[in-house]
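Would you mind keeping the following structure in view while I ask a few things?
Our next item is chain A:
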Amino acid sequence: MSSTSNKPSEERFTVARTTLILDRLMTGVIKGGGWLVMLAVFAIFAFIFVQILPLFGHPEVKSVGEVAVPVDEVAVMGVDEWGELPFFLTQSGTLHFADLPRDVESRTYQRVDGDVNQLALGPRGLFEVDTKLPEKNWTGFYYDAYKGEIALGSEDGRVALLHLDYKAEFLEDAPRMVVPEVKSELLPALSQSDAPVRQLAFFESTTNRAIGTLQESADGKTIVTLQTYVVKSSLFGAPKMVPDAQIDLGHGITDEKPERLLIGGQGDRILLTTEGGWLYYLRLQKGKLERVQKLRPFADLDDTSIHSINWLLGKQSVILTSKSGANITLASYLDEEAGQILYTKIKDFPALDAGGANDFSPAQRNRGFLISNEHQLSLRYSTTGDVRWETDTDFPLQKIALGPRWDSIFAFDAQQNLHVYAVDDPHPNAGAKAFFGKIWYEGKSEPEYDWQSSSGTSDFEPKLSIVPLFFGSIKGTFYAMLFAMPIAILAAIYVSQYLKPEAKRYIKPAMEIMASLPSVVLGFLAALWLAPLIEDRVPSILLMLIAIPLSAAMLGYFWGRMPQTVRNRIRPGSEWMVILPVVLIVGYLSWQLGPTLESVLFRVYDPDLGVKAGNFRLWWTETTGVSFEQRNSLVVGLMMGFAVIPIIFTISEDALTNVPPYLTSASLALGASRWQTTWRVILPTASPGIFSATIIGFGRAVGETMILLMATGNTPIMEWNIFNGMRTLAANIAVELPEAPQYSTLYRTLFLGAMALFLLTFILNTIAEVTRQHLREKYKTI
Partner candidate 1 sequence: MSQTPETTNARADFEPFIQIKDNYNFWYGSTQVLFDMNLDIPEKQVTAFIGPSGCGKSTLLRSINRMNDLIEGIHHTGDITIADQSIYDPSLEVISLRKRIGMVFQKYNPFPKSIYENIVFSLRIAGRNKKSELDEVVERSLRGAALWDEVKDRLHESALSMSGGQMQRLCIARAIANNPEVILMDEPCSALDPIATGKVEELIHELKKDYTIVIVTHNMQQAARVSDRTAFFYLGKLIEYDVTDNIFMKPSNEQTEAYVSGRFG
Partner candidate 2 sequence: MNRYFHKELEEIRSKLILIGEKANEAGRLAVEGFIESDLEKTQAAVKMDDEIDDLEVEIDRASVRYITLRSPVSSDVRLIFVAIKASHDLERAGDEAHSIAKKTRTILTRDGKVKNPVEIEKMSALAFAMMRDAITSLLDENLELAQGIIKRDKEVDRINKENYTTLYNEMKGEHGDSSTHVETILISKSIERIADHAKNLAEEVIYLLTGE
């Protein structure tokens, strides 16, 4: 011992400053880093949550201001895409524009100095554009905002067309300017009557045109006429619309006085309402008029008369109001019984307070619409039947127009003031009802859950119910679990209770490696190898599912009957080596016998062959009435089952192995057989572990993406049929998210799907984890 120990030098006890600084630094780094990582991980939840919040938000509509527009007798009002140049068409046929420049960046209007509520007109002020139509007294108007078409009917029975187009002009050193382009056409006087046109309907496509007029003759009779045009290509010049036929729509409607009419379809669907509140659905087929349907939309009201009727975007649905203000959507659908398109009420909106609508403006990018009467202005959404926004104005409303971008509302009051509102409602078609509720979509025969987010045309109605996706996830998981659970749990019992430890050393890691097989590999095998392989061999698979367990059980039974000397030949824990070849042989035999079974059990008339033959696919479709697809739930079940087997196996095996060994010893010492020990002692103790294994396997299967993406047809159907596919939440995200524009409703809806997956798996895993922890505590105490 050194002599220094007597008088310890203090130096060796001092701490280097660097050590202390480093320690403090690392404490800071680790604490900060730890929190950062925790936060980052949980920020996923927060971020996704923030992304979906706007879906459930309420629209924000703010009054921007007003401007005096001294134009008399406004018949039609509309607005351009940018909301800068509203037009006013008067009954005398003059077309006025109000220049309301809007800042490109902030999208705010110029204001009159010192007055927050007064908008300032731009340099062009209020100006008139020559329509080049003869001066007439126009009595009937039809305006299709989507196409910018206006049809006018005159007091003397003439019809004129106005085509209004807006263009943005970019000038040097100046803000972008919106410039109107107006084309007009006075149609030749073809009507039989020169009575004033009260009502007007118009349809035009590249190949034909249809104009419906409702005229009031001097004797008080109402004449409803449909004038059709077809395109004639002339040798010289552009193709030209020429009159084709004139049809009396009022024919046969004697007891009722026609009041309004609309033309839809390809110019061949006519909706005609009468003063008594009847709606006739007429169809023009090969020049012949057919009355398809007659219904009374407001039959349940005291006053059944129809106050207004207007097309919604896509011209599949009409919005009606009654005199009292009741507001409904009628939509066409294919009635399977009748075998044709019919109209029915699909939505019932809250009634307008003060009677029927006096103006209507459909949205140009979705199924929303703006509707008004004297003092009520209401923004509504047809798909969900939702009132987005509503206000009672303190001025009498005359005309209204909805900004084409669903971002502004223009209301023209009786004092000739134009009120402008800014609308902030990015997701009008979202909401709990849209995602989780049954909705009666246009063209469907009943309310349903449906997912169809997009299609080629812009007037398509998106269907955003995530219920079928949820169903798909559950369905896939269900079949996978059906296959995986028995195999995994049985294997876990065998491996933990009976298998020799030497073999276990290799078999357990092998099963674990199976868990790490990339799901894209399984998906690819499922789709390109398994699906075509078993497509024609379903009976073989069915046979296998029965024969393999049966043969194993029988093998065990007969083995148990053998004398002890025979039984001793196989050491306990090696049984699987005997079962393995048996399973292989039985599997092979089942595979080979499948077709024979098919030709005996599943005989059906085969239209290809013209005779009865064994054909499971046809048999299934014929017997159950549901379809059979190559990429079906059976394939998914087998392959995804394969993916979850190792998970369930590993966790169950752990739970079973960790049962304290003296419980087994005690049971065996009391003379119980090994199965009795397993059944009465081990399984009851470890069952929470097996339960949590199942839950975790379930969670994994629910979130599995690639297998389902590849091995199913990805059709969002809601059928339990094992021989067709599904679309799952996860696969849906993988398919649609790359195409979804940022912050669009679809984008956020897909985030909603992700959130649902997140929550579902998180909750499931938490349940499993808590169960496992309880089990661990239990093992500690017993």
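Selection rule, in plain terms: all candidates are chains of the complex that A comes from, given by their letters.
The working rule: a contact is a pair of C-beta atoms (placed from the backbone, for glycine too) under 8 Å apart; a residue touches a chain by one contact, two chains touch by 3 or more; residues count from 1.
Because the structure is a prediction, the values reported are computed rather than measured.
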Here chain A stands alone, and the other chains of its complex are listed as 1 or 2; which of them touches it?
-> 1
Counting only contacts in the complex, chain A reaches candidate 1 at residues 1-2, 4-6, 8, 12-16, 18-20
